[in-house]
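Encoded as structure tokens, the structure appears first; notes follow it.
Missing here is one protein chain; the remaining ones are kept as they sit in the complex.
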Amino acid sequence: MVFIIKMLNSIRSGMNQVFKRRMTFRYPDQRLFIEGDGYKYDPKAGIGINGYRGRHILYLEKCTGCSLCVMMCQGISQAIEMKNVPNKQIPVNKKSIFPQIDYSKCVYCGFCVDACPFEALFETNEYEIVSYDRESLLFTPEQLAIPPKKRPEPTVNLKYGDSDVYHG
Amino acid sequence: MSKLSLSVGPQHPGSGHMRIILTLSGDYIIEAIPDPGYVHRGEEKLAEYRTYIQNIPHLERPVLLDATGAIFPYILAVEDLMNIIVPERAQFIRVIMAELNRIISHLYYMAIYGIFMGHSTMFMWPVGDREVFIDLANNIAGQRVSYAFLVPGGVRNDMPEIVKERAEKACNYFEKHLIEYERIFMNNPLFEKRTKGVGILSKQDAIRLGVVGPTLRASGVKSDVRKDDTYSVYDQLDFEIPVSNACDSWSRAWIHMEEMRQSMSIIRQCLKRIPAGPVKLNLKQIKVPPGESFSRVEAARGTLSYYLISDGGKVPYRVRIMTPSFRNLITIPNIMKGVMLADMPPTYWGIDYWPVEADR
Amino acid sequence: MSKIQTFSSFVKRLIIVIIGLLITLTLLFSLLAYFVPSVKELQNILLSSIGNPSLMLNYLDQKGFGLNSLFFKVAVFPGFTWAALIAAEIIWFERKFLAKMQMRVGPLYAGKIAGLLQPIADVVKLVFKEIITPSSSDKWFFLSIPIIITSIAAALLAVLPVSEGWIIMRSDVSVLIIFAIVGFVPIAVLLGGWASNSKYPFIGALRGLHQMIAFEIPMLISTLGVVLVTGTLDLVNIVYTQSNVWFILLMPIGAFVFFSCMIIELERIPFDLPEAESEIASGYLTEYTSMAFGNIQLAIYIRFYAMAGIFTTMFLGGWYGPQILPNGFEIANQVIWFTIKTLLVMILAIVLRGVNPRVRIDLLLRMGWSSLLILSFANLFLVILILQTELIQMVGV
Partner (left out) sequence: MLETSNTESTLIEREQKLAADLKSRFDDVLEITIKPKRIKIKVKLEKLLDTANYINNNLGFDHSTSVSGVDYPNSKEFEVVYHLSTYGREDIRDIVIALSTRISRDEPKTQSLISIWPSVEYSERETFEMFGIIFVGHPKLEKLLLPEDWNDIPPLRKDFKPPGR
């Protein structure tokens, strides 16, 4: 008897779920909404500013080419290298060297952002970095300087209903 | 009766990245020899070549499901050597992250338990509900899985205020859904029949073999590092340690269910009590004086300990990682003896063995 | 030629190829018709049937392929094509329903409406895959097993009365025929597991053998109740006797036992021991690939349909149901009711799949040889009691 009651209970539980809203969202048609515009770092206070850690953005006019980010990345993923950009003349950066990031290696830990004392390297909330070949994952300084595209609509967010959660 | 030797794994839906060499007599397992090492990365060696900060993203890699729990003792050891006291707000945020991770890891446990028992609904529900907590962790730490969030001296960034409201909603929802979990899975008569009394690890054996985590508590030992060897702000929080004297696979799953409830209670308390203030000491440089430190925390799967030796240089001299899975590996030959082949998956997964974590 | 990237573009390409072939064949055909007289006759029929389709039917009747012919019954309705269609759509329904139960969406893109064509897409995918035979296997046995299993499943359809008169082969002992055919399945499973020459398939096959033998007997005895009441072994007569009251009301225990045995016999998920994925890889299916695998899956679902149909016939009053279509469509009405009932039985089995974990072999055998056997005997005694006390006349059987 207990067997049957418990079995009916589990059937009831399963059937209850049938009438609730679904959890999944249809990724290429809908995209996840991410709050803020990425992880930043305040070098004076030594504290990061909350945000999603996606692909980087490089402010060329602030970068001095000090290579601190490269040194930080050495032990983590060796994704950053310094590259000479001859046609960029910036007063603080005499040698015109800037970081380039290989996203096939990057682990998005964001310690390069923490390492930068000049607020030149931040992370954005762009996470869709896919490609058919490894070469196009290597972002040159000019590519890194481009702010990320606005995510196409519709974006969805996790919502809490009465007894269910759903994306909407 | 003639014996049959069966290699379960590494390419088997019920093993993960490891191999268990079984010897069967009829349908009963008479010997089980675990053979780990398929995902060994040598993190202990590589940690000797990286600075203390550079180690953080790497040392959480073996335990991705429980990234905060994996890195927590390392941070504690470094801070112990550096002799610094972390701001209280940072301590609370650390505890919140650790408990979120515990829920995430336990949900994964329930999911795989479900699919190992052929219960596809129990696979999908926890995986879906994990998203709720991953989303919360993403709001706090800025990443979904590998946070690299804890650093010596605090946490990397402050927690946004929106988390309070969302976490409350998430906990409310999930507490309701946990009841459904119990109805459909834990109290399902077929599941009870299959796992009650299977994979017995007696209290004496559990103590003798030095088992940790939910497996230990399912064997009737009320031990939890959060209470025994309290760290961070756990001594200010009020929570229970679920213990079961049944010593079987079912009670191991039950312990996980109860721990998720306790974790939610801890998160609620933390969000209520969290003080304002700084979240990180402004350390210009991580300079670790020579010495050695042993630190342990209760990660999701059990006691995770680091033995850190520093010689005062930029990199650690020796990092010894002892993960709960590696310590629970010793139970596999013990509890698998005498169970049926069909009970291999619940017995194996009951101890929450995660090959990557064990191999490091 | 552009790249085929989506399923719909693949279908478009397929349709273009088929239409091209048709045009080519038509041209060849009309060319041939000038020289061969019988082809010319066929051409006439074809051309005139565009205006009047009954001509075509008459012609097919003459040749023995018409709607009333055995060929049509076996191949189309209520035979293989019909069953395969229902099987495909029940696969779709199962995936969609389980997805709903599991907070996800399920098949979505193949076919414009809710992934309705997903089973077809799967079949197309499987057809184009390579059949791999393990080097140490018994090749001929290994490859013949999918065909044997499919034939066994299709053979069950022969005695299934879909509506009045629409049955492939009416027999006086059709209940016995069902059990004879079902008894073949474990042998085929065992051969398949043995021919793979691998450990996991072999363990799976042995489990299958144990499981199916244990459940023949309760199933047989629960059927005996129905046979006692009706006094016939003919499924069609069993349906006729249920015109007033369904046997599930008369003997609920028997129906329960038969339903449980049916799920066990079908190796559906609370009882899918022979293919328990997390324990023994995929059991006797481990080494099968491509359409060999697809055939076995199709056979399992056709057997699912057939067994659900037999349950409907024996306990749910077969094709009887209120008239919902206008007069003149009695047969269609019957088919609809039969299909609805069968689908309901199948849906119940799918719900059980969604909420239950797999059982263990010793629990299963104990259940089979003790509780279900006892229940089936209890059912038998109740039936005898009903017959003795002449209660049966009161309910109007």
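Labels A, B and C are assigned to the chains in the order they are written; within every chain, residues are numbered from 1.
The working rule: contacts are C-beta pairs under 8 Å (C-beta built on N, C-alpha and C of every residue); 3 or more make two chains touch, one makes a residue touch a chain.
As the structure is a prediction and not an experimental result, all values here were calculated from the model.
J.: In the intact complex, which of the presented chains make contact with the chain not displayed?
T.: Checking the complete complex, the chain left out touches B.
J.: From the listed residues B:4, B:64, B:309 or B:340, report the one that touches the chain absent from this view.
T.: Counting the whole complex, the residue in contact with the absent chain is B:309.
J.: Out of B:30, B:257 or B:322, which residue would touch the omitted chain in the full complex?
T.: If we include the chain that is not displayed, B:322 is the one touching it.
J.: List the residues of subunit B that touch the chain left out of this view.
T.: 36-37, 40, 42, 44-46, 49, 206-211, 216, 221, 223, 228-230, 235, 292-294, 296, 303, 305, 307, 309, 317-318, 320, 322, 326-327, 329-330, 359
Definition applied: only the chains that are shown with their structure count from here on.
J.: Chains as vertices, touching pairs as edges: which of line, ring, star, complete or other describes this one?
T.: Topology of touching chains reads as complete, every chain touching all others.
J.: In terms of Cα-based centroids, which chain occupies the most central position?
T.: Going by the distance between chain centres and the overall C-alpha centre, it is B.
J.: More contacting C-beta pairs: A-B or A-C?
T.: More C-beta contacts join the chains of A-B.
J.: Averaged over CA atoms, how far is the centre of subunit B from the centre of subunit C? Could you give it in whole Å?
T.: Chain centres of subunit B and subunit C, defined by C-alpha means, are spaced 46 Å apart.
J.: For subunit A versus subunit C, what separation do you get between their C-alpha means, in angstrom?
T.: That pair's centroid distance is 50 Å.
J.: What is the distance, in whole Å, between the centres of subunit A and subunit B, each centre taken as the mean of its C-alpha atoms?
T.: Measuring from centre to centre gives 25 Å for this pair.
J.: Of all residues in subunit C, which are in touch with two or more distinct other chains?
T.: 101-104, 354-356
J.: Would you pick out the residues of subunit B that each touch at least 2 other chains?
T.: 121, 125, 128, 184-185, 188, 190
J.: In their shared complex, at which residues does subunit A touch subunit B?
T.: It comes out as residues 2-3, 6-7, 9-10, 12-14, 16-17, 23-24, 34-35, 39, 45-53, 72, 74-77, 107-111, 114, 158, 160-161, 163-165.
J.: Note which residues of subunit C are touching subunit B in the complex, please.
T.: Interface residues on subunit C, with respect to subunit B: 98, 101-104, 199, 203, 269-270, 272-273, 276-281, 353-363.
J.: Please name which positions on subunit C make contact with subunit A in the complex.
T.: 97, 100-105, 108, 351-352, 354-356
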